[in-house]
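With one protein chain withheld, the remaining protein chains of the complex are depicted in position.
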Amino acid sequence: MDDLLPLLVAVPLLGAALLVAGGRLVPRPVAETVGCAVAATTAALALVLLLNSSPPFLEWAGGWTPVNGRSVGIVLIGDGPGLGMAALASLLTLAALAYSWHYFDEPPSGHAGSFPALLLLFQGGMCGFAIAGDLFNAFVWFELMGVAAYALTGHRVEEARAVQGALTFAVVTSLGAYALLMGIGLLYARTGELGMHAIGRGLDAHGRPDALVLAAFVLVMTGLLVKAAAVPFHFWLPDAHAVAPTPVCMLLSGVMVELGTFGVWRVYGTVFAGPGGVPAPEFERTLVTLGALAAVIGAVMCWYQRHIKRLLAYSTVAHTGLFLIGVGVLKPEADDGIALYLLGHAGVKAALFACAGILLDRYGSVDEHALHGRARELKGVAVLFTLGGLGLAGLPPFGTALGKSVTEEAVGGPLTVLYVAASAVTAAAVLRVAGRVFLGLGPKPADGTGSGYETTGSGERPETRHRLSRIPDTMTAVPAVLVAGSLAVGVVPGFAKVVAHSVNETGSAGVAASAHWTPAGVLLGLLSTLLAGVLALLAVTRPKTFAAPDRALWLRRLQSGHVGDYVAWVLVGATVLGALTLPGLLGG
Amino acid sequence: MSRRFRLWLVAVGGAGLAALFTAAALDLPAFGGDHHPYGDRAVHASLSRHTANVIASVNFDQRAFDTLGEMTILFAAVIGCGALLRQTRDEHRATPEPQEVARPVRRYALLVLPVALLTGLYVIAHGQLSPGGGFQGGVVAATSLHLLYLGADYRALERVRPVALYETGDAVATSAYVVTGLAALIGGSAFLANTLLPYGTFNTLSSGGTVPLLNAAVGMEVACAVVVLLARFLDQAVEIEEGNGT
Amino acid sequence: MGVLPYLVAGWVFLTGCYGLATSRNLIHAVGCLSVCQAGTYVLLLAVGYRHDATAPVFSDLKPGSRPVVDPLVQALTLTDVVVGATVTALLLALVVQISKRHGTVDPDELSELRG
């Protein structure tokens, strides 16, 4: 069974190569069917492996099993979290392929296979990153994920915004990747190893952490946190997620950003958690600080958006902030909670993007103000969008609610307030959009730009060749299934227990915690939903008081769309990481 | 954000990172040190599998899984550039006017072309023995083909370079790499394990088991990929024009 | 000598970052990114160097007769070089499209995505 682990990467890559080789010979439906079949096969494989992953697999690529505890090969880790992420990535790829079925704009002539092939390569990269147990191998898949994602983001080359967002994304993420590689170089210099566990052992053998460990930690984390879009590394995310084709947005927000968080968890747990690494209090301080900043800034910026996809992108920033806090506190219960939260969030967020895509293709706009009351006819989509908003708020029994309540209980104290507030504000923004666009509630907002410093959602072109007069069934079925999946995470009995078991088996030193609904958690979930509803209602009825865009102008000005600014922020972020982690290392 | 503010950010961030990195450099083992456990194991493993060039052994045997990722990145970039630099609906193709090239340049280019091409192929073939291999040789071979642009003209280049064929070649080479890996898995060993073929006599062309096979696949992939990448950019630079007035 | 190679690697990396942040031309910015990457090559190879050792190629060297430098970092750098070239190509493709759709390659003049 272990031997099948590399197939998670090999199958999508082979599928992509076949699609490109045969893409010009076959008609488009065949190419898309092949794409779906390959993605589905990989997803099935990931699920089968996941179900058998207790105890976790360790596979040595190329059959280089260790001799005397040391190997020259690459190790792959097939544990619950890794395979879970691979399965999630594969399922979402399948959803994205199904969503883009037939509908997506005419592919370049003779390149029927190029869009599905890029999606499959993206999937291969994500799966490879999820199961990587070797730091350099993780870097390679990180880059593949990046390269495929840049090309997919800029795929609509006729859109001025799309190519700009893709370039920003590509430059910032590549810089992060090179920082990661510098960190790998430092770790290799110290330990002479590349396997994550081997590096961890090497650091511990060297004794107390010093400046080298700190620098390596900062550089590696910079790379991963750029992917995870922690503040102040997050600027690329709204620019890229707002402009990417909808199926790609589903993947970017649903799983790629979360893989950055997963990478932080994996690398800290295997490399830096020992006595020779970064002490737990320092890690906790660093991650909780950056995560809290991301949650606050993401939520505030989300509230002030009128471009619907951009709004959803900021809510992703806020939620990854919450995930980072959960990972940062280093408690087994929090890990379980985050795993569930992440699964629930992926379904809800991908569904919301899918609904936004329907609006774009039907009305040629994703602007909340311009669309006021125009989508009354789309009853089904309205229901899905509202359900998505409620799921984002954490309404029981959504998976998000279960994950959030478990995490809240683990982090405790003022951080609980942050969880409730951030999820309530982002959900309120989504519900506000739902109320205005689908129900036509409240006065029609003025169409002009408020401060002039904002990105409106008008002037976008539909992704389909023509504006849709009728929504294809696949485009509504996909978000419906995704919302149902998010519900299932919270409802299916025993699911939470299985997730908790497989997360705790590898992380948190085998301490098993349980994850289940508690009265307090349900109440907090209801509370944040109520808050979200009230906020949304107030915003719709009193737009002047509650949605004046000039309130947070200084914050909005930071999001300048200028790639040089974002690079400068990456440098500052790395310094901040270092400053936050430094105190504990000085003490010893 | 003003330029001045950005410069301040760069100064603060850069200074912090520089200080951190300098402190780390002082803690690094001194340059030229003797502690390379993984490297020593890799040398040993390479010799045990009769591969003379240890780097080829690391790339195509011990860490062949990394190379799979690397060649896929190149492959993804080729598809990505194809999609990004496609001819859009508002653009048309203009036939480039033939350009005058000085006779000595032309003669030089046509003379060097076969030499460079052969050098590339030689470098690919000897990957497991001497410095070089699929990557280096592939790039050299592909770039040398473009001397034809200098030596003759763009049309001549287009004739020997049907992009579609090279793109297919790229995909086939990538699949060949994956299939070689799968063959080992089906043969009862692990994915990409070098157990299918005999390791051969040390320091000969056929030594190293599957190393020469994977090396050749990478060579073909890189050569095709570079040809296609350059073709996309040449296309944009020379042929594709935006339709004005349409 | 002991730390000079590492410091040069850091210098090259940060210089590239500076150029990237202050660039007035996106093509120039892409060039600066490849300078950043050159820093990673220097660091990796410097880490793997060993005094008085030779290249890890045994075609005309008797195994065991001389110490060899670390082959691992060389393989990593090789991968890195190829990755760098592909990323450069992709970025340039995006820059070409930006110049078409925005009519400029000066990042200061791109004002589509704000707030």
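Quick notes on this structure:
Lettered A, B and C in written order, each chain numbered from 1.
In this section, a contact is a pair of C-beta atoms (placed from the backbone, for glycine too) under 8 Å apart; a residue touches a chain by one contact, two chains touch by 3 or more.
We take it that contacts and distances are computed from a predicted model.
One subunit of the complex is not drawn; among "Cytochrome c7-like domain-containing protein", "Branched-chain amino acid transport system permease protein", "Sarcosine oxidase subunit delta" or "MrpA C-terminal/MbhD domain-containing protein", its UniProt record names it "MrpA C-terminal/MbhD domain-containing protein". When the full complex is examined, the chain removed from view is found to touch B, C. The residue from B:Ala42, B:Ile73, B:Leu113 or B:Leu234 that touches the chain not shown here is B:Leu234.
Touching the omitted chain from subunit C are residues 1, 4-5, 8, 11-12, 15-16, 18-19, 23-25, 27-28, 30-32, 34-35, 38-39, 41-42, 45-46, 48-49, 52-57, 68-69, 74, 77-78, 81-82, 84-85, 88-89, 92, 95-96, 99-105.
In the full complex, subunit B contacts the hidden chain through residues 53, 55, 90, 123, 131-133, 135-136, 139-140, 143, 226, 229-230, 233-234, 236-237, 241-242, 244.
Everything below uses one rule, namely that only the chains that are shown with their structure count from here on.
Separation between the centroids of subunit A and subunit C, computed from CA atoms only, is 27 Å. Distance between chain centres (mean CA atoms), subunit B to subunit C: 15 Å. Among the residues of subunit C, those in touch with two or more other chains are 13, 17, 21-22, 47, 72-73, 79, 83, 86-87, 90, 94, 97, 108.
Counting partner chains per residue, subunit B shows two or more touched chains at residues 6, 9-10, 14, 17, 21, 24, 26, 28, 36, 38-39, 42, 58, 63, 66, 70, 73, 76-77, 80-81, 84-85. In the complex of the two chains, the subunit B residues touching subunit A come out as 1, 6, 9-10, 12-17, 20-21, 23-24, 26-29, 35-39, 41-42, 45, 58, 61-66, 68-70, 72-73, 75-77, 79-90, 164, 167-168, 170-172, 174-175, 178-179, 181-182, 184-185, 189-195.
The residues of subunit C lying in touch with subunit B in their complex are 1-7, 10, 13-14, 17-18, 21-22, 46-51, 55-59, 63, 67-75, 78-79, 81-83, 86-87, 89-90, 92-94, 96-97, 100, 108. The touching residues of subunit A, when paired with subunit B in their complex, are 3, 5-7, 9-10, 13-14, 16-18, 20-21, 24, 59-64, 70-74, 108-111, 114-115, 117-118, 121, 124-125, 128, 136-137, 140-141, 143-144, 147-148, 150-152, 154-155, 157-158, 163, 186, 188-190, 192-194, 210-212, 214-216, 218, 557-558, 560, 562, 564-565, 567-576, 578-579.
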